[in-house]
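What follows is one structure encoded as structure tokens, with my remarks underneath.
Missing here: one protein chain of the complex. Every other protein chain is in place.
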Amino acid sequence: MFIISEIVALLTTNLILTQALGTSTLFIAAGSRKNLLWTAVSISVFTTIGSFGACLLDSMLPDSLYDLKMLFYVLIIGMLYIISLTVLYFADRKDFGTTRKYIHVSAFNCAVMGTLFTISENAEAANLTMLDYICAGAEAGAGFILAAFVFTAAFKSLNSENVPSSFRGFPAALIYLGIISMAIYALM
Amino acid sequence: MMNNKMPATNGFIRKNAVLSGLMVISPVIVCGNTVMNALAFIYAFSAITFLSVAAGSFVPKKIPYGLRIIIYAVLGSLAYIPVKEAAEMFFPGVIERIGIYFMLIAVNSLITVQSEVKFYKYKKGKMLVSVMSHILGFDLVMLVVSAIRELLAYGTFCGRIVDAEVLISGLGMPFGGFIFLGLICGIYRWIVPGGKADEDFGGDRDVYNF
Partner (left out) sequence: MQNKTKSQRLIWIDIMMTLLTLAVMNFFYCGVRAIVLGLICMAVSFVSDIISLRLMHRRFTSDDLTCISDSLILYLMLPAIMDYRIAAIACVFATVAAKNVFGGRKNMIFSPAAAGYVFLFTSWKGNLLMYSQPHVHPDIFERAENLVNSASSMFNTTGRLNYNDFEILMGNVPGAVGTVSILLLAVSAIILLLRRDISVGAFFGTILGTAIFAFLVPVSTNPVDSLKYTLSMNMVLFSAIYIISDKRIAPRRNYYAFFYGFFIALFSYILVITTAKENAIVIVSLLFTPVALGFRNLEKRIDGLVKEEKQAEELWEAIKSGEYEIPEAVYDE
């Protein structure tokens, strides 16, 4: 019962299915299963570690500088971006040329930034701790991976020759995600 | 690779950012449910994107790609501050309704990743025309989608009640936005020749080839 409650929680707070964040990234990465999987994983890494940085910033940022929050979040993600590229370069120099694209696509996109802002908004109301921030970031990443699986399952059907040509691909995928999102909304 | 001979005004209809390019979808889905929200978003999106892309065109190409992306995002965040102040003056209360999507404009893909692919390959004059056409294309989609959704979901137009007997409240929700945008996109591709993206999934190849 706990597992099912967790799955329901992952679905009802899902970035893509309830907030439409990261949909473009999902479509860009859906060209191949490998791209989709690694993009989802790198987004999860960014949301988890980024939420740690967001927690530190939120605790230190005075109210008078609230308008600069966006800028500081961008700088946090920017630092994470550089660090991850550096780590990847030294860890896997041979394949760096092919693997760096996942970092490029994952860093500055609505899924990551949206997660940080959503957690930050919830933190104001609920007095979250550092661990809560990190767990929320990891949950957002896991939700993205779940949405990626949901999308992959229908990928062939959405690109089938039977789908009318004007709906084949992106339009059918949007309607598919919309119907899944509708079912999740009915659960709430 | 980008065809530099494509007309700079393609971004308005033929290569519309939302319907053809699969970009900036989330605000249309979530915020594009009333005309007032859409107008506030359009104002912010147009101002931030134009200022950021214009400023970003001066960033030297010698700087490594990763740092350039960070600079574009920082420029977007800096452009966000005055735009937000003005939005609070002209559209009071709307920023609270739009929420985080207002802030996310600063890191929309037209500013961060797509600017190099779509705009910076042109000369300055043509680049500005291309940026404007993409922005206007987004604005048009946002307005049309929000007007129809507001009418069908809430029975109002720009906040004024219209005599509608049957309302589809689901159309005002994000899932309604997904489904409605999908239908609009399909109809758009049926009407506009060449409106289909070169490759829907996998997006613009240039994004993955750097």
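A and B are the chain letters, set down in written order, and residue numbers restart from 1 in every chain.
We adopt the following convention: a residue touches a chain if its C-beta (ideal position, glycine included) is under 8 Å from a C-beta of that chain, and two chains touch if they have at least 3 such contacts.
Because the structure is predicted, anything quoted here is derived from the model rather than measured.
A.B. asks: May I ask you to name the displayed chains that the omitted chain touches in the full complex?
C.D. replies: A, B
A.B. asks: Who touches the missing chain here, A:Ser32, A:Ser59 or A:Ser157?
C.D. replies: Touching the chain that is not displayed is residue A:Ser157.
A.B. asks: Determine which one of A:Tyr102, A:Phe117, A:Phe144 or A:Phe167 touches the chain that has been left out.
C.D. replies: Considering all chains, including the one not shown, the answer is A:Phe167.
A.B. asks: Taking the full complex into account, what residues of chain B touch the chain not shown?
C.D. replies: Touching the chain left out of view, chain B contributes residues 165-166, 168-171, 173, 175, 179, 182-183, 186.
A.B. asks: Over the whole complex, note the residues of chain A touching the chain we left out.
C.D. replies: Residues 1, 4-5, 8, 11, 149-150, 153-154, 156-158, 160, 162-164, 167, 171-172, 175-176, 179-180, 182-187 of chain A touch the chain that is not shown.
Note that in this section only the chains that are shown with their structure count from here on.
A.B. asks: Suppose each chain is reduced to the average of its Cα coordinates; what separation in Å results between chain A and chain B?
C.D. replies: 19
A.B. asks: Chain A touches which residues of chain B in the complex?
C.D. replies: The touching residues are 22-26, 29-30, 65-67, 69-70, 73-74, 76-78, 80-81, 84-85, 99-100, 103-104, 106-109, 112-113, 170, 173-179, 181-183, 185-187, 189-190, 196-197, 199-204, 207-210.
A.B. asks: For the complex, which residues does chain A have touching chain B?
C.D. replies: Touch residues, chain A against chain B: 18-24, 27-28, 30-32, 35, 67-71, 74-75, 77-78, 81-82, 85, 100-101, 104-105, 107-110, 113-114, 117-118, 121, 155, 159, 164-175, 177-179, 181-182, 184-185.
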